[in-house]
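For this view, one protein chain was removed and the others were kept in their places.
Residue numbering begins at 1 within each chain, and the chains themselves are lettered A, B and C in the order written.
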Amino acid sequence: MKNTAILLLTCPDRKGVVAAIADFIYRHNGNILHADEHGDLDSGMFQMRVEFDPADFSIDLAEFSKPFSPIAEKFEMNWRLAQSSYRPRMIILVSKHDHCLVDLLYRHKSGELACDIPLIISNHPDNQPIAEFYCIPYITVPVPKDNKCEAEQKILDGAKPYHQAFARGVKLIGATSHYVTEVLDDGPIIEQDVVRISHRDSLDDLLQKGRDLEKVVLSRAVRWHIENRVLLYGNKTVVFD
Amino acid sequence: MKNTAILLLTCPDRKGVVAAIADFIYRHNGNILHADEHGDLDSGMFQMRVEFDPADFSIDLAEFSKPFSPIAEKFEMNWRLAQSSYRPRMIILVSKHDHCLVDLLYRHKSGELACDIPLIISNHPDNQPIAEFYCIPYITVPVPKDNKCEAEQKILDGAKPYHQAFARGVKLIGATSHYVTEVLDDGPIIEQDVVRISHRDSLDDLLQKGRDLEKVVLSRAVRWHIENRVLLYGNKTVVFD
Amino acid sequence: MKNTAILLLTCPDRKGVVAAIADFIYRHNGNILHADEHGDLDSGMFQMRVEFDPADFSIDLAEFSKPFSPIAEKFEMNWRLAQSSYRPRMIILVSKHDHCLVDLLYRHKSGELACDIPLIISNHPDNQPIAEFYCIPYITVPVPKDNKCEAEQKILDGAKPYHQAFARGVKLIGATSHYVTEVLDDGPIIEQDVVRISHRDSLDDLLQKGRDLEKVVLSRAVRWHIENRVLLYGNKTVVFD
Partner (left out) sequence: MKNTAILLLTCPDRKGVVAAIADFIYRHNGNILHADEHGDLDSGMFQMRVEFDPADFSIDLAEFSKPFSPIAEKFEMNWRLAQSSYRPRMIILVSKHDHCLVDLLYRHKSGELACDIPLIISNHPDNQPIAEFYCIPYITVPVPKDNKCEAEQKILDGAKPYHQAFARGVKLIGATSHYVTEVLDDGPIIEQDVVRISHRDSLDDLLQKGRDLEKVVLSRAVRWHIENRVLLYGNKTVVFD
C-alpha cells in the first residue's frame, strides 16, 4: 500500500482556497490523487479533503505546518494533516455482546482496518477467547454494581431499542455510529443505516437483524475514521466517502 | 379483475382457528387464493388474512356475518369481511404541496388504486388544475388565520423535519405513513422508508429526496389499505403484503 | 427453543386444500403457529408452509406420512415434513477466501444457524486455524492442477465478476445464493442483494463491498434453508420468510 498524505480542512468560503491548496501541493512536488471540495451555502463554510502522493514532496511532512501556516492563517483554516502510513492505535471497549467485536477483529486481520489494536477492555470475561485467537491482550474491568452513575443507568434504561421498536410496530429498525460526547447519543453522527422488519419477525429476528446492522454501521464508521474521511464540523460530520 | 373476498381477523391464539376458518370457507364452496396466519407469541394473539374466490360461495356475502358468528364468538374474534370488488371512496386532503396528490391521481388513473376519488379538499386553490385534468371535484376551504388551534400550531412547528435533519447532520432521512389519531404523529404505522443523504445534498436536494420518498411511502400505504392488507392491532398494524 | 413441525407442500390449486391441512392438524391436536399459503394464478399451482406445535399431537411425527397420505394423494401434493428440533448436518466447502466461512462459523456459534457442522473441506490449508478455534475438523483436499475439468475452468474464467463490473461501469454490484445444479450458476435462486458503488470505489473497495454482500446473502440463504423456509418449485424457490 502506497503512503499518501491527507489534508482535511474547513474554513470560511472565500475565493482562492482551492487554488492556494493545489498550488502549495504542486509547488512542493506533490501529486493530488483525489480531492473533494464543498462549499456549504447555508453556513458559508468550505470543507475540503485532498489526498496526495508525497513521494517527491519537497517538505518533510513532520514539518508541514511551518510552510503551510501562512495559507492556513490567511484563510482562517481549521486543518489537520494525516498520513495513510500512520496506523492509529485503537482500543476496543466491549460488553459481553460480541458481534461487533468479532466483526472488527476479522476485518482488522483481513487488512480492511489500517490500525493497530493493542488492547481490548471489557466488563465481562466472555470475549477473552476470541481476543486470544487474534493474539490481542484482553483486560476485564468489572463495574461495581453500587458504583453505577446516573448516565449508566440511563444507558441501561435506553438499552432496549429493539423491544421498543417491536412494541411501537415500526417497519424499519436503524443503527447509528457517532462520536461520543458527555451527552448520551448526542455526538456527531458518522454513519446510519436501517433494515426492514415485518410482523413475521419475532423479537429474536429483530435482535439478529439489529446485530447485523450494527456490525455494518460500526465497521463503516471505524474505517472512515481510520482513513481520515471524517471531517468534524460543528456538531456534524462531513464524510468524504 | 376477479372479485375476491378478504377475511381479516385477530383473536387469542387457540388450537383450531385456522381449521375452523378454512373448513367454513370450504364447506360453503369458497376457494382460498392466499392466506397468511401468524401467532404472536409475545402477546398470545393470532392474526389472519385469508383471500378466497367467492364465485361459487353458497352464502350471500352480505349475509356472511350470520352463519360466521358462531365461529367468531367461539374464538372471540375481532374480524371484518371485505370484497375486492367494493371500491372505497377516498377523499384527498391536500395543502399546496402537490407531489403526493399528483402521484396518487396518476396511480388512480392507471388502475393501481382500486378506489373512487369523489372529492379533493384543500386550503389553497393551487391544485385545482390537476384535479380538473383528472375530472375530480375540488373544494377550497381556507383556514382562517386567527382560528388555528394549538394542534395546528404544533404541526407548523414540526413542519420542517428536513431542515432539522440537515442541522443534525443525519445520514438518512425517512418518511412514515400512519393512521391519524388525536395525538400528532402517534397513530399506528403502516409504512416507513428512508433515503440516504450526504454533505453533497443541499437543503433543496433533501427536500426533493424527501418528496420522492413521501410519494412512495404514502402510495404504498394507501394501496395496502385499499386492498385490505392492513390489520389494525392495538396501536400497531400488521401488513399482509 | 420450542420444537415445531413444519409442513411444506405444493400441489395443483384446488378447493379445500387449506381446509384439509388445517383440519388434519387440528383433529390430531396440533396448534398452528404460522402459516403462509399462496396460489400462483399463472401456473395454477398452490404452495403452503405451515408451522405447528406438535406438543400434544396425537400422531408420532415419525409416522406422519401414513395417516397423511390419503390427503396428499387426493390433492396430488408434493410435500415434506420437517421438525425444528432436527439439526441438519452441514459440511462447508471453502476455498482460501475466508470471509463467508468466518461469518457462518460465528453465526453458528451464536445460535443463529440451527445445524451441526461436522466438517470443513478446503483445497487450501489457510483456514485451518479458524476451524480449530471453533473446534471443527478441517480436511485439505488439494485439487491436482492437471485434473481440472472444463467446468472448473469455466468457474475460473467467470471468477472475476467484480473486475468485470468495474470495467463495465455498473452502479450496483450484486450477489446471489442458489442451489447447485450441474449447470454453472443455473440452480434455483434462494436470495439476492446488491450494493451501490461509485467511481470513488477502487477495485479494492469493490472487492470489500462484494465480500460484505456475499456474507449477508449466503448466511440468509443458509438460515432459510435450515429453517425449512425454502420450497423448491420447478427451477424456482418460494421463500416463506
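We adopt the following convention: contacts are C-beta pairs under 8 Å (C-beta built on N, C-alpha and C of every residue); 3 or more make two chains touch, one makes a residue touch a chain.
From a predicted model like this one, the values you see are computed outputs, not experimental measurements.
Enquirer: Touching the absent chain in the whole complex: find that residue among C:72, C:136 or C:170.
Expert: C:170
Enquirer: For the chain that's not shown, point to the residue among A:19, A:135 or A:183 touching it.
Expert: In the complete complex, the chain left out is touched by residue A:19.
Enquirer: What residue numbers in chain B mark contact with the hidden partner chain?
Expert: Output for chain B: 34, 98-99, 102, 106, 110, 112, 129-130, 133, 200, 208, 212, 216, 241.
Enquirer: Against the chain that's been left off, what residues of chain A make contact? List them.
Expert: Looking at chain A, the ones touching the missing chain are residues 13-23, 25-27, 29-39, 41, 50.
Enquirer: Could you list which residues of chain C touch the chain missing from the display?
Expert: On the chain C side, contact with the omitted chain comes from 38, 40-42, 47, 166, 168-172, 174, 188-194, 198-200, 202-203, 233-239, 241.
The rule we apply is simple: only the chains that are shown with their structure count from here on.
Enquirer: When chain B meets its copy chain C, do both sides use mostly the same residue numbers (more than half shared) or mostly different ones?
Expert: Both copies touch with mostly the same residues.
Enquirer: Go ahead and note the Å separation of the Cα centroids belonging to chain A and chain B.
Expert: Result: the chain centres lie 39 Å from each other.
Enquirer: Per the centroid of Cα atoms for each chain, what is the distance between chain B and chain C, given in Å?
Expert: Centres of chain B and chain C (C-alpha means) sit 34 Å apart.
Enquirer: Mark out which residues of chain B touch at least two other chains, giving numbers and ranges.
Expert: As it turns out, chain B has residues touching two or more other chains at 38, 41.
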